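Of the protein chains in this complex, all but one are displayed in their positions.
Naming follows writing order (A and B), and every chain is counted from residue 1.
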Amino acid sequence: MPALRDVSFTLDRGECLLVLGPSGSGKSTLALAIAGLVPRELHGEWFGRLMLDGRATTETPAPDLAAIVGLVFQDPASQLVMERVEDDVAFGLENRAWPRPEMRLRIPVAIAEVGLRGLERRRSTTLSGGEQQRLALGGVLAPRPRVLVLDEPTANLDPAGAEAFVERLAAIRDARAATIVLVEHRVELAWGLADKVLALGRDGRPIDAGPPGDVLARSGRRMATEGIWLPETPEGAPASPAVVRSQRPLVEAADVSFGYVPGRLAVEDVDLTVAAGERLALVGPNGSGKSTLGLLLVGLLRPDAGRVRLGGADPSRLAAADLARRAGYVFQDPEAQFLAMRVRDEVELGLRPSERAAVPALMDALRLPLGEFGERSPYTLSGGEQRRLSLACVLVRRPDLLVLDEPTFGQDRLGYDGLLDILSERVEEGTAVVAATHDRRLVHDLGGRTVALDRGRVVSGTGHGAAAA
Amino acid sequence: MATTYGQAAGAVADTHWRTRDIVVAAIIGVAFGVVFIAWNGLWEAVGAVVLPARSLIYGVWLIPAVLAPLIVRKPGAALFAEMVAAGLSVFLGGTPWGPDALLSGFVQGAAAELVFAFTLYRSYSLPVLVVAAVASAAGAWIHDWVLYYAETDTQTMLLVGGAMAVSAVLVSALGSVALARALRQAGALEGFPD
Partner (left out) sequence: MIVRSPDELSLASPLGRVRAVTKLGLALAWLVGLALVVDPRPPIVVALSAALAGVAFGAIRPAALFRGVAPLSLAAVGVGVFNALFSAANGDPLQPVALSVGPVRLTEVALVGGLALGLRILAIATVGVVFALTTDSTALVDGLVQQLRVPERFGYGALAAYQAVPRLAANLATLRQARRIRGLRGSWHPRILVGLLVLAIRHGDRLALAMDARGFGSARRTRYREVRWGPIDALALVVGLVVIVAALATAD
């Protein structure tokens, strides 16, 4: 099945194209094609022609193409090459054989353009996610590409980081310094940038293309049914009222501190209680300790100080089988948690035969029907599909506590609604749901308590809900 | 007009290193470096004194020298991956063997490399991999004997060498084949020759 078909568009110099589409509609494939990496580096069947500055991508040698197009991916860490900020920005210039004096002039400017002045000598692995992504942008912008292609560049960033990033993009667009192709699910941020919108459908065929207003008026309804987020989608009332059904505390964390490296705490003196059937959103900037706290709650990390109790027991000392009955955890990076070579084996991993019966229905609900996806490798799924698979692996069991780290990451509207339905069902049954997230819509729709972290400490929202005696 | 893009299969070994060949060969070395460091506790637990027992898991150290060439199929892959893995222990805590890591990495990588060179980089069949793994273990054995076990008697060192050879066959060669198969199943090797 083609990832992308019959797509046609033209883009004038300095324009910004926003590419929208449900998960798996071929957005990333299109981004890679514009940079010439599909089909040169990623194999497949190729029909038609893609002209960039008057040259066909399939016939232009890679280095020539690289001089025209700059590409920014979703994951900032997978595009940083050199150890230090300054050297990384220099990398693209060196490759294009810029003379040293010109590099000396250009590099500080490029660093300032993305707001990283003062961090020139920092190791890029020590930057926050938002800073890393701006560094990736700076490195790509330094050689002044004529076309800039960005594939969900803000997906891993906290709201402030995403806004800062989009601001930088807006400055580039306003200066008409480069032609921009931007793939985004977070339309509310990106919509203002677009001169044109290209909407792709589920089957990889275009739904519509043109100026944003026109596209919305002509095809808004169709886009919504395909699952594309639209800018003015109203925030409805929370899925269900925030009622805590039980006073029984399920998880208790008391004065919990944890550090990965000596002398730097990732989570500090956190008190938190979650009752059965309760919903809790953990929010906070990149690096504030949300994931770490989540891992502590289910005993995958053991606190350095303080204690955690899950149903009365220390979860870090439970036998694996016992822990899996009490708690489920979805890790932030969807592909880092896969342990099998086929989607079917992945969901069924560790399940008792009696539990397997629930698999097909759940996979249908998450729009990963086993008939279509069962034999595929988890690793070759699109980003959104991987996220849903990792959710399926945990939702297929019925633990008392679900901790979900960025569960809506990269999801289109249908994926999102499907997940929310399942979650409210579970809450009805008395499951407690804790979600660490940057997604403000999810915080709203989850309709429970919100706890904000900053630098490892709880800064707003109380750690205790109704369960606190 | 449809054009199918993919790997062109040829009888002659392709000797051009693409960027992905370089980075993937290097990252195999890095991944094993990370595993070694995480495993260091286990290594010590097997007992610094029980050398022959330790030799039985020595093969894990030599996997990059077999797995990287098996995946990227380019001249120099064994040496390059092993040197990258060694370079890592120069820069990371846990295994500060320092300059010697580079020396032993060089010896292990070069020994395996010679075997692949002997086939003109055309064959990566199981027998070739086994010979390469054993050659690599032999290099490691001589290196360790000269540098660390200079006082140990010959008989004991022959026993150690035998254990290392067994480990090279079972762990390095067969292990690499199993790993490569799993990686292919996972779809991680789409851009690499079968």
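One rule holds in what follows: contacts are C-beta pairs under 8 Å (C-beta built on N, C-alpha and C of every residue); 3 or more make two chains touch, one makes a residue touch a chain.
Everything quoted here is computed from the prediction, not taken from an experiment.
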| item | value |
| --- | --- |
| Among A:A77, A:A170, A:A313 or A:I422, the residue in touch with the chain that has been omitted | A:A77 |
| Among A:L30, A:A155 or A:V298, residue touching the chain not depicted | A:V298 |
| Chain not shown, touching residues in subunit B | 17-20, 22-24, 26-31, 33-35, 37-38, 40, 42, 44, 47-49, 51, 71, 80, 84, 87-88, 90-103, 146-154, 156, 179, 182-183, 186, 188-189, 191 |
| Subunit A residues touching the omitted chain (full complex) | 32, 35, 37, 41, 62-63, 66-67, 69-71, 73, 75, 77-84, 87, 90-100, 103, 107, 121, 123-125, 139-140, 143, 261, 295, 298, 300, 319-321, 323-325, 327-329, 331, 333, 335-340, 349-350, 379, 393-394 |
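Criterion: only the chains that are shown with their structure count from here on.
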| item | value |
| --- | --- |
| Inter-chain centre distance, subunit A versus subunit B - centres from mean C-alpha coordinates, in Å | 35 |
| Residue ranges of subunit B in contact with subunit A within the complex | 1-7, 20, 182, 185-188, 190-191 |
| Parts of subunit A lying in touch with subunit B, wherever the complex brings them together | 39-47, 58, 341-342, 377-380 |
